[in-house]
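Note that this complex is displayed minus one protein chain, with the remaining chains in position.
By written order: A, B and C. Residues from 1 in each chain.
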Amino acid sequence: MKRIAVMTSGGDAPGMNAAIRAVVRYGVTKDLEVYGIMRGYAGMLEDDIKQLNFADVGGIMERGGTILKTARCQEFKVDRGRQEAYRILKKHEIDGLVVIGGDGSLNGAALVAAESDLKVVGLPGSIDNDISGTDMCIGVDTCLNTVVENIQKLKDTASSHERAFIVETMGRNCGYIALISGLTTGAEAIVVPEVKVDYQILADKLLAGKKRGKVNSIVVVAEGAASAYTVARYLENKTGYETRVTILGHIQRGGSPTVSDRLLASRMGSAAVEALINGESNIMIGIQGNSIVPVDLNKALQTRKELDMTLYDLANTLS
Amino acid sequence: MKRIAVMTSGGDAPGMNAAIRAVVRYGVTKDLEVYGIMRGYAGMLEDDIKQLNFADVGGIMERGGTILKTARCQEFKVDRGRQEAYRILKKHEIDGLVVIGGDGSLNGAALVAAESDLKVVGLPGSIDNDISGTDMCIGVDTCLNTVVENIQKLKDTASSHERAFIVETMGRNCGYIALISGLTTGAEAIVVPEVKVDYQILADKLLAGKKRGKVNSIVVVAEGAASAYTVARYLENKTGYETRVTILGHIQRGGSPTVSDRLLASRMGSAAVEALINGESNIMIGIQGNSIVPVDLNKALQTRKELDMTLYDLANTLS
Amino acid sequence: MKRIAVMTSGGDAPGMNAAIRAVVRYGVTKDLEVYGIMRGYAGMLEDDIKQLNFADVGGIMERGGTILKTARCQEFKVDRGRQEAYRILKKHEIDGLVVIGGDGSLNGAALVAAESDLKVVGLPGSIDNDISGTDMCIGVDTCLNTVVENIQKLKDTASSHERAFIVETMGRNCGYIALISGLTTGAEAIVVPEVKVDYQILADKLLAGKKRGKVNSIVVVAEGAASAYTVARYLENKTGYETRVTILGHIQRGGSPTVSDRLLASRMGSAAVEALINGESNIMIGIQGNSIVPVDLNKALQTRKELDMTLYDLANTLS
Partner (left out) sequence: MKRIAVMTSGGDAPGMNAAIRAVVRYGVTKDLEVYGIMRGYAGMLEDDIKQLNFADVGGIMERGGTILKTARCQEFKVDRGRQEAYRILKKHEIDGLVVIGGDGSLNGAALVAAESDLKVVGLPGSIDNDISGTDMCIGVDTCLNTVVENIQKLKDTASSHERAFIVETMGRNCGYIALISGLTTGAEAIVVPEVKVDYQILADKLLAGKKRGKVNSIVVVAEGAASAYTVARYLENKTGYETRVTILGHIQRGGSPTVSDRLLASRMGSAAVEALINGESNIMIGIQGNSIVPVDLNKALQTRKELDMTLYDLANTLS
């Protein structure tokens, strides 16, 4: 292993820059040359690749987004596109590749590992926390704190008006953001794709809370479970509550990463380089408990991440 | 003047609690009895009124929303409703009234001043900054900082994806929030109700920015000027840019008030009580430059607040 | 188990209120009566105890500090004091006790378990993260984010002046806060009680960073390792750098808890009640990996928590 490359792909997540910094600095310290591929697989195909040195990644850990940028790429999905990509990487004499991203990006990484002789390590970067084989993905903790800070602001105004707020969070297949942000803001109800909603029960819960003297009601809805507007309309009809909808949208992707995300990304980034040096490939670096571990990339991609239902129940009990 | 009451009405704004605290504590210090009316004119009609002492307003200055809550009230709009309200206030031997709120609330205050023998002072509380006779309303500075922090988060992800973000802020008749938040985040374009938009120019500006190497484009749109979705669709067609829409919504009303809002509210709240003691009525307390001044309430309500076009031009020059 | 009590003791930590809320609400849901003891062992001795219901702990999860307050208590350290305390708890027919706090508070809890027939469960609440048997204590994540946000502000001014800042964090026997905040801000050097400092190497590192073009240098020092002023003086002499000292002090204890602390406290608080219901005693609830586990209280108190030296090395490698 002499020369490795690092890229970010798919939706950006806070902490990606901390991971890039760790890959570059750990690599350089281990006498590797490290290259950055711009805009994911798109930049790979356009040969938008440049060497990164220790100083190039100074002052980036605290910044949201990704200095390598990211993009979607249709050409990489076809065989001929990927062959061209491998040719470009070979031209640069790149032996190892670190791919930071979500589901789709890691699927791309698995293809590279299968079809070329590059060593490939994936890092789970996804605010949805929807990737198996790791307890946490890079970006989740920051996203959760952003969501909770904003729900806290809604509670100010909700309490003043005695309204119900329906908050839609990200989470296409996975209700993790909605669940944890709901639990930690004392939301009246949490709607996630993993659990079938009984709107009648939900409405009853709101009414019970009102009876008990609760002056605000927050319902957190994962985008993959339902539209916040649908939920709002239903609840207005059933409860007579005045409701307001908030779609948090892309602000959930931004912001300076939290300590936890910086730490996770730093540990994962250096572990990825260490794994490449040790000749490993077709793996993803995950965190399980407190341990940074290599997991089989394909297995991680083929396993559906389960939601911790004890937390779902806890949220219901405590709110 | 022996006994005064304070209320908040209409949309809540950060800093209302600081104003309530100032009214109560300044009043008590001046040997007045101070009452709090709950939920605006609705609570007034329901006789939901209680005495507030020095300690009752401890620890509230830093909290968003309003401890007196707020509501809309149809009954107060009809004559009979208001007569009933005056009867209730008279029963409590309340001589003076401080109303904190926006346009509608202050219109109510003007009616009380005209129709009853109560002395009435209004305080401008409105995140829209749409009230004449004052440079700033309570809540505007906090709202602006919330908007700007969130746009800053969008810029992280916008830069990573090279996308244009269309951000919709509050501001029904008044583009102040959109203008100032756009100016202070270097937004590519700002769409306000006070200025007719030329979408072609807007599209050209975005394309010029892209050509110049700008990696993100933010367009800030006041809700009263256009729907962010309409703007997004138009720009996608004209520029080929990938766009994303963010509707900031009610998070703009929440949050712990900034120093500036706490200070403004404290000054206005104490000035309102001082004015009542001096026998003034049918006025609003405004800030003009650095001076806290009484302004004629009806005049303030009948004058349309102008947007400072030099700031609009400055935003265009600097972005 | 019919009636349990909860208390906070020692230094306060963000998230204690979330733990109190969880104890109360989980307990009430399980048909227990829950009492709050004010000001730790001091309030216990003064019989400052009151019942807490579901609604009493509404709106507290997001607040720093502890609604039960906390204090130091000399009388509880002597035998006669403790016997009086047990008498008071018995009078209230309290069977179970949840003690939230650090080392000293949990030592008190162990004494109660040993000397009385109360069932006792401890929760580790300490921003220092110096308690064995748990990966994380309640309050650590919030404290770390506060420290890092402030170091980030120092970096702004450090870069502008090309100065070195010596930042002193909390951590009497344990360098965890200093280590993690140093790692996640790219600090030039980290001084912790667990590692003997070689000031010469430290000075060399700073000079090397300067040579490499680094415009700011941050040295993070745990209060238990050295005084920031001593470190500053030494470095000024050795490097000729202009230095500035910042003692973060008690702001490290405050602030609205992060999502991670709210979640941890909610899980631990409910687990504590569950353990009491199951008849367990003389245990502490810890988190190991992702699992909430009971650990032997005395063993936790007698074991010294080790610092993860791989993170110390990683910090050195990446900065």
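Keep in mind that, in the parts below, a contact is a pair of C-beta atoms (placed from the backbone, for glycine too) under 8 Å apart; a residue touches a chain by one contact, two chains touch by 3 or more.
As the structure is a prediction and not an experimental result, all values here were calculated from the model.
Student: Among the chains you can see, which ones touch the chain that has been omitted?
Tutor: Over the full assembly, the chain not pictured touches B, C.
Student: Looking beyond the chains shown, say which of C:29, C:116, C:132 or C:246 touches the absent one.
Tutor: Checking the options C:29, C:116, C:132 or C:246, the one contacting the hidden chain is C:246.
Student: Of the residues B:132, B:184 or B:282, I need the one that contacts the missing chain.
Tutor: B:184
Student: Touching residues of chain C against the unshown chain: what are they?
Tutor: 8, 12, 14, 39, 63-66, 69-71, 146, 150, 152-157, 159-162, 165, 215, 244-247, 249-251, 253-255
Student: Can you name the residues of chain B that touch the chain not displayed here?
Tutor: 18, 21-22, 25-26, 29, 54-55, 58-59, 61-62, 135, 141, 144-145, 148, 152, 180-181, 183-186, 212-214, 256, 258-260, 262-263, 266-267, 270, 288-291, 311, 314, 317-318
Note that only the chains that are shown with their structure count from here on.
Student: Graph of touching chains, which shape: line, ring, star, complete, other?
Tutor: line
Student: Central chain, going by Cα centroids?
Tutor: The most central chain here turns out to be A.
Student: Indicate the whole-number Å distance between the mean C-alpha point of chain A and the mean C-alpha point of chain B.
Tutor: The separation of the two C-alpha centroids amounts to 36 Å.
Student: Any idea how many Å lie between the Cα centroids of chain B and chain C?
Tutor: Averaging C-alpha atoms per chain gives centres 40 Å apart.
Student: Going through chain B residue by residue, note those that touch at least 2 other chains and give them in order.
Tutor: Residues of chain B never touch two or more of the other chains.
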